[in-house]
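What you see is the complex with one protein chain gone and the rest in place.
Lettered A and B in written order, each chain numbered from 1.
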Amino acid sequence: MSTPLKGRTSPTLVVGAVLVGLVVAAALLSFAWTPHDPLKVESTARLLGPTGDYWFGTDKFGRDVFSQILVGARTTLYVGVIAVGVAAVVGTPLGMLAGMSKRWLGEFVMRVNDLVLAFPALLLAIMLGAVYGASTVTAMIAIGIATIPSFARVARSGTLQVMSTEYVLAARSAGRSRLWIARRHVLPNIGGLVIVQCSVSFAIAVLAEAALSFLGFGTRPPTPSWGRMLQESQELLTVHPRLAIVPGLAIAVAVLGFNLLGDGLRDRLDPRLERR
Amino acid sequence: MIELRNVHRRYRRPREVHALRGVSFAVAAGQRFGIVGESGSGKSTLVRLLAGLDRPTSGEISFDGKRIDALPERKLGFLRDSLQVVFQDPMGSLDPRMRVRDIISEPLGRRDPERVAELLTAVGLPADAAGRYPHQFSGGQRQRISIARALAPRPRVLIADEPVSALDVTVRKQILDLLAELTDAFELTLVFVSHDLAVVRRVCDTVAVMRAGELVELGEVDQVYDAPQHPYTRDLIAAAPNLRAELARLQGGR
Partner (left out) sequence: MTLEVCELSVHAGTHPLVRGVSFGVGRGERVGLIGESGSGKSLTASAVMGLLPEGLAPTGSAKLTGAELIGAPERELSRRRGRDLAMVFQEPMTALNPLMRVGRQVAESIRLHRGGSRRAALRAAVELLDAVKLPDPEQLARAYPHQLSGGQRQRVMLAIALANDPALLICDEPTTALDVTVQAQVLDLILSGVAERETALLFITHDLAVVAKVCTRVLVMYDGRIVEEGSTSDVLTRPSHDYTKKLLAASDLEAA
């Protein structure tokens, strides 16, 4: 969509973009190269501190922490993209529908939406895990489903606003159908809101994946995952806090990055493009 | 061309409002019909009813001999092609994310670059305006785009709802003159709704005065303004800020 963007590039946006960029760079890099094989168990190199060879040291199995972080970034991003993708693709049209329908129908849809919102993603992930066996995929789907309501909410609120404008009134008086109005007027005008929601939901998805992996309902070993790295660091926390700090920091960077990016984009993609 | 018979419109939500109380009048083809009223007079409701965007609670509305008050949305196609509306807010009535050419061709349902170029010329805008966005234009220019859009399907009736109220004073005359010119050129029937007496006087030949949902006076513009019958009309004319009168007073007092 061609959207004339207004507004200055705020520091929030820049910092957010940089942090997210770091995570993406780490994931991309991991496809081409990692200092060591993150899955390789090296019993002679267990629990080493940071050295020239192992930049963040090794864990209790002798695996390179840095390499695990790099590959773990992939998992984080996969889950984020799929979960948010599912949520946006299902939630946005749902919200638009609710916003364009008769009042009672819109309200009904939003109440169902609230029900889903109230259902904890965690529980859903556990249930899916129990039925299909826990994995990255079940985590993605569970988080995705749990995120749909946020998109529906945002889409609906944006849709209601667009529907009350005079240009939609003009379109109706020109005889344009609902579908046309939805496609040509509503969607482009709520696009900014949806993008911002994507960013924010991504942050939540990252955190959710980490939590699920930490609890054992997400990524199965031996695939590296930041959440699971946290879990594995628990028993040696007092002796080797580094093993918790490093993945914890990685998660924090990703979450912060996406949140800031979302905030920065929100300022930039202001739907009120007029300025006098 | 347009006929209203005892039209009522009641709203339930958010509050009980009796917006139109038994309004009846007729607009002949080719007339320049002004509707004057303040807030709460029902004129905005009237615009929506005439444009088929709303249905009256009771009463009849006919367009070109056909009843439109009882028709479902999908049967109003004939109305949509023959009657178009120019709205008040030059900012809100144009989708900020659409290019001018798409905005103007929207009533046609498809792209038509020739028609768009034709219309841009008719409203006095340069041809390269087609590729730009609304925010790149001034208020007056945006209203011209609105007018171009309204003229796209070659309507027979143009309803202008406070088309110049949100514009700067120096631009108003141009837009009013443009409307008058186009009404003549395309042999349109014009329904001009405004709260501003002077504006209506400039453009219309007939005027209807509304107050609290009722039609209180109807007649030829000069007659109503120079010899108002209804006390409300008299109050309205007396209260309206009149530049000529003020200037005369200032000049007289030296």
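We adopt the following convention: contacts are C-beta pairs under 8 Å (C-beta built on N, C-alpha and C of every residue); 3 or more make two chains touch, one makes a residue touch a chain.
Predicted, not measured: the structure shown is a model, and the values here were computed from it.
Participant: Could you tell me which of the visible chains the hidden chain touches?
Facilitator: The chain that is not shown touches these displayed chains: B.
Participant: Thinking of the whole complex, not just what is shown, which of B:R99, B:R201 or B:H230 touches the missing chain?
Facilitator: In the full complex, the listed residue that touches the missing chain is B:R201.
Participant: So which bits of chain B touch the chain we can't see?
Facilitator: Missing-chain contacts on chain B: residues 38-39, 139, 168-173, 176, 195, 197-199, 201-202, 235-236, 239-247, 249-251, 253-254.
Throughout what follows, only the chains that are shown with their structure count from here on.
Participant: If you average the CA atoms of chain A and of chain B, how far apart do the two points sit, in angstrom?
Facilitator: Averaging C-alpha atoms per chain gives centres 49 Å apart.
Participant: Quick check: in the complex, which residue numbers of chain B touch chain A?
Facilitator: Against chain A, the touching part of chain B is residues 51-53, 76-77, 80-81, 84-85, 87-89, 91-99, 102-103, 106-107, 109, 133, 135, 146, 149, 153.
Participant: Sort out for me which residues of chain A touch chain B in the complex.
Facilitator: 1-4, 165-167, 169-176, 180, 184-185, 188-189, 271-275
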